[in-house]
Every structure is written in structure tokens, then in C-alpha cells.
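All protein chains but one are shown in place.
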Amino acid sequence: MKNLDRLVENSARSLAKRTSRRSLLASLGQILTGAALLPLLPIDRTARAQEPARPSAAEQKCEYWKYCAIDGFLCACCGGTSTSCPPGTQSSPITWIGTCHNPADGRDYIVSYNDCCGKVSCGDCFCDRNEGEKPMYRLSRNNDVNWCMANSESNYHCSVSVILGVAEK
Amino acid sequence: MTRAAAALAAAWAGLLASAAAHGGNPAQDYVLNCMGCHGTGAQGIPGKVPPLANALRRFMRTPEGRNYVLRVPGAANSALSDEQLAAVLNWLAATYDTGAVPSQLAPFTRSEVATLRHQPLIAVLATRKAVVNALAATGPSPPSQY
Partner (left out) sequence: MTLLILAASIAPCRAAAPAKPQPPPLPAEHLTIATVGPKSPHWVYVVDYAYNNEIDSRVWLFDGDTHRRIGQIDTGFIPGINLSPDGKTTAVATTYFARGGHGTRTDVVEFNDNNTLGKTGEIVIPPKHAQTLAMLFTIGYSSDGKFVYVPYLTPATSFGVLDPAQKKVLGEIDTAGCTLVYPWGPNRVSSICESGRLLTVTLNARGKETGRTTSEPFFNVDADPVFAQAVPLPDGYAYLSFLGQVHEIDFTQPKPAPRTPWSLVSGAEKGTWRPGGVQVGAVQRSLRKLFVPMHKGGDGSHKDSGTEIWVFDLKSHQRTARWPIDTRASGGAVAVQVSQDQSPLLFVATDKSHLLILDARTGKLQHDEKNLGQTPQLLLNP
């Protein structure tokens, strides 16, 4: 999971450095395939058993930069990490999206806030931040609804925050 | 490639490039506004969220299919502008299909979007069923169930 993160981050970083997405699209002059946009779109990271979670101290705090629009319990305090659901839970296939500023590199990142589902409330590290968050009529940016709603086990346990890619202006 | 097909291919590429040149980013607009429910591969969720992959482009084959696509809730009431919505739909159609649909397919234009999207459908599933049945009779069609 950590290596995959680094891969996506490096790709996004190098793409952003070398050429703007705009000029890339213009110069291609042909129909784009999904592969060209790999750095932006997430690889499906669910359903693979992982090694035991080792959350950093930073990602167990509400002020962590990735949590800028999170609402719920931090999975990093519940047996998971900011990118892994705790053992025995299932990730939500539907999510809300945020755009958070990383002070370490000065970039804005698009982040996916999946919920982890199928167990009762974790009850630890509750965090409710709302940068760019919108009410539920703007569902893709709303963190109030139970994003476990479409799971076969739809109880809410905790929330993660997964980088999708660099946000373009 | 025939001249007409080449012209269409050019229209597609031109539209995508123009969206980008005007500061648009359909891939990012998809991620920010649609991907949360329709998924990373535009695959939807069985029983809950319709797929756009191997579906959207097929709806675009007929006027009824195009009419349906522009009036579904996610399009009709989206916060995206007409131009952004056209760009996202065209980008999805270009990116997420196995190519079963022949390339003689006109991309959505801004005026087509503007004309149709403000009459959202009342009975979405019933309309989808009718449109998909009609498409299935004449060529590649979206899945009837999801």
C-alpha cells in the first residue's frame, strides 16, 4: 500500500513538473486512453489482505493535512491507517471527495474519503473538518451521509483518506 | 478511415483539446463530481449506480439514447456547466468503452446539452429500460440490468 502511494505520488509529481495537463491534452491530438490518466485515477486498492497496519503518529491526528474534509473516526486509530480499513471491515465503493493542501510540498491533492463498514462505531479519534465540503445536495463533496449506504454491511466504523492525484487549477 | 470518420475523429480530438485549452479538465471534473459514485473505472455499483463504462457511448448511438443521458439526475442537476458536462461526457465516452461502437458518433455539443438537460427525467429506471431495449434491437447496447 505504501509503495503504491509513492508510485502514484511520484507519477503525479513528475507529470505536473514536466508538462501541464492542458498542453498534454492539446498536443496529443488524438483520443486519450485510460492509461494516460493513470496518475490521476486510483487503482482499485480494496480486497487485498495487507500486512499489519503501521499508522504514523501524524495520521492519527485530526490536523493531518489529508483530513481536511473528513468526518468520522480516523481508521488510523481503529486498527487501520489513513489508506487501509481495519481488519474485518469492508471499504465503501462510493466515497466523497476533497481537495487538501499539503504544506510539505505546497500542492493541492484530490483525496477520496472512503468509509470502512460492517462494524459498529469505532468511537476513537473523531474528526470533523469541512474544507470545501458542501451540503448533501452536492453529494460528491458531502461528508454528512453514511457512505457505507451501498455496502451489503452498511454500518459505519471509520473513515480513510486516500490520495487520488494532484489537483489542477 | 473514411473522410466522414476522419472528420468525426477530428471533432472528438478537437473538442477534448478545446475543453482543455479553455481551462477545462474533464478528467478532473469527473473525479470531483461523478467518480465518488460511478467509480474509478466508471463501472458503477451493481444494483445501485449505473455503469458509464461500456454503456455511455452506446447510449449516444441514437437520439433517444442521447436524450436519456442528458436528462438523468447526475447530468440534469449537476453543478457542472453545460460546457463542462459536455466535456466530461465526451471524455468518458472516449475513454471507457471497448470500442464496440463504430466511430461514426458525434460528440455532445454544448448546445445539445443546454437544450436537453433542464428537463430531468421523472421515471429514470423505466425510461432506461425502454431506451436500452430499443438500442439492443439495433446494435451494441448498454447492459439492461446493473
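So that you can tell them apart, the chains are marked A and B in the order they are listed, and the count of residues begins at 1 in each.
One rule holds for everything that comes next: contacts are C-beta pairs under 8 Å (C-beta built on N, C-alpha and C of every residue); 3 or more make two chains touch, one makes a residue touch a chain.
This is a predicted model, so every value here is computed, not measured.
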Left-out chain, listing which of the shown chains it touches: A, B
Among A:Lys61, A:Arg107 or A:Lys134, the residue in touch with the chain that has been omitted: A:Lys134
Missing-chain contacts mapped onto subunit B: 37, 48-49, 73-74, 76-79, 118, 120-124
Residues of subunit A (touch criterion as defined above) contacting the omitted chain: 68-69, 94, 118-121, 123, 126, 128-139, 144-146, 149-150, 153-156
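Methods note: only the chains that are shown with their structure count from here on.
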Subunit A and subunit B, separation of their C-alpha mean positions in angstrom: 26
Residues of subunit A that touch subunit B when the two form their complex: 21-22, 25-26, 28-34, 37, 40-44, 93-97, 99, 110, 112, 138-141, 150, 164-165, 167-168
Subunit B residues touching subunit A - in the complex, by the definition given at the top: 9, 12-13, 16-17, 19-21, 23, 25, 27-28, 31-37, 39-41, 45, 48-49, 79, 91, 94-96
